[in-house]
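Let's look at subunit A:
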Amino acid sequence: MTRLRARAASRLRGGVVATLLLATAVTGGCTTESRLTAGGAPQRTSTVTVLAAASLTDPLTSLARQYERAHDGVTVALSFGSSTTLAQQVAEGAPADVVAFAGTPALDQLPKDATDQGGRATIARNTMEIATPPDNPGGVRSLADLARPDLDVVLCASTVPCGKAADMVLSRAGITPHVVSREVDVKATLAKVRLGEADAAVVYHSDVVSAGDTVKGVVIPTAQNTTLDYPLVWLNTKPDTTGFAELVRGTEGRAALTRAGFLAP
Partner candidate 1 sequence: MSLDTRLCVERSTFTLDTSLAAASGEVVAVLGPNGAGKTTALHALAGLAPLSGGHVRVAGRLWEGEGTHLPPQARSTGLVAAEHLLFPHLSARDNVAFGPRSRGTSRAAARRRADDELDRLGIGDLADRRPSALSHGQAQRVALARALATDPELLLLDEPLSALDPVSRPAVRATLAHRLRAFTGVTVLVTHDPLDALTLADRLVFVEGGRVVQEGTPQEVVARPRDRYVADVVGLNLYAGEATDGEVVQTPAGPVVTAGHEHRGPSWAAFSPAAVALYLSRPEGSPRNTWPVTVAAVELAGQTARVRCTGDLDVTAEVTATSVASLRLQPGLQAWATVKASEVRAYPA
Partner candidate 2 sequence: MTDAAEPMAAEPVAAGRIRAAGGTRLGLLAPAGLAVALVALPLLALLLRADWGHVLDHLADPAVLPAIRLSLLTTTTTVVLAVVLGTPLAWLLARAQGRAAAWFRALLTVPLVLPPVVGGVALLMAWGRRGVVGGPLYEAFGVRVPFTPVAVVLAELFVAMPFYVIAVEGAMRSVDPRFEHVAATLGASPWRSFSRVALPLAVPGMAAGAALAWARALGEFGATITFAGNFAGRTQTAPLAVYVALERDPQAAVSLSLAMLVVSIVVLALLRGRWVR
């Protein structure tokens, strides 16, 4: 997993590059980058380490940048991955100040005393949606279409929240799609659709929104859909930890999350 400085991450977006970075996030090791400050005046320099679900990549990146702009000398180090992996890393002692998960089950994997020092709040909700390439080569119009054997469908691995949610939606609808791959996280899943290698994927609504016009969304009706809560956990009460958590929970955070396609909690 590679930690990306918020600035760098936001600059490098778009199809292949994003795929590269996200895919590297799967394999690499952990590094914490320190930031050189420009000003000569004495400054508070500190780093807030944030581990977040891959689906939160865009809103948290822009919020981190916002926080850094407002607090000279503070670096918000971001790392995105599957919630399951992140929770495990925290449990194994990975340094983290703030974590944000897709779905609440990952909370169980955190150490029991994780929130003793800090606190937790739900920052957003998300629903599932079908993503297809912009030209929708498979002609997907509804969830029922996913049962067609000629469609190549990719899902998240059943071990990560987006995969669990997709499985739940599909099994409730009684649909067994022709799954060609179970990707390690939601961004990797979406990348396969963006590259046109798969005809459809069941991903978060927010991912469809943040992917812009590189994918087409096919809405899953509420009756068939499921909703995930996004918990934010701050693990200590250092000023920048709580400061950043408050930014995410506040109106600016809400606005960024809404823009990214998340629902209000």
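In picking the candidates, the idea was that all candidates are chains of the complex that A comes from, given by their letters.
Assume a residue touches a chain if its C-beta (ideal position, glycine included) is under 8 Å from a C-beta of that chain, and two chains touch if they have at least 3 such contacts; residues count from 1.
These numbers come from a predicted model, not from an experiment.
Enquirer: All of 1 or 2 sit in the same complex as subunit A; which one actually touches it?
Expert: In this complex, the candidate that touches subunit A is number 2.
Enquirer: Could you please specify the touching residues of subunit A with respect to candidate 2 in the complex?
Expert: Against candidate 2, subunit A makes touches at 16, 19-20, 23-24, 26-27, 82, 84-85, 88, 152, 154, 157, 159-160, 179-184, 188, 192, 195-198.
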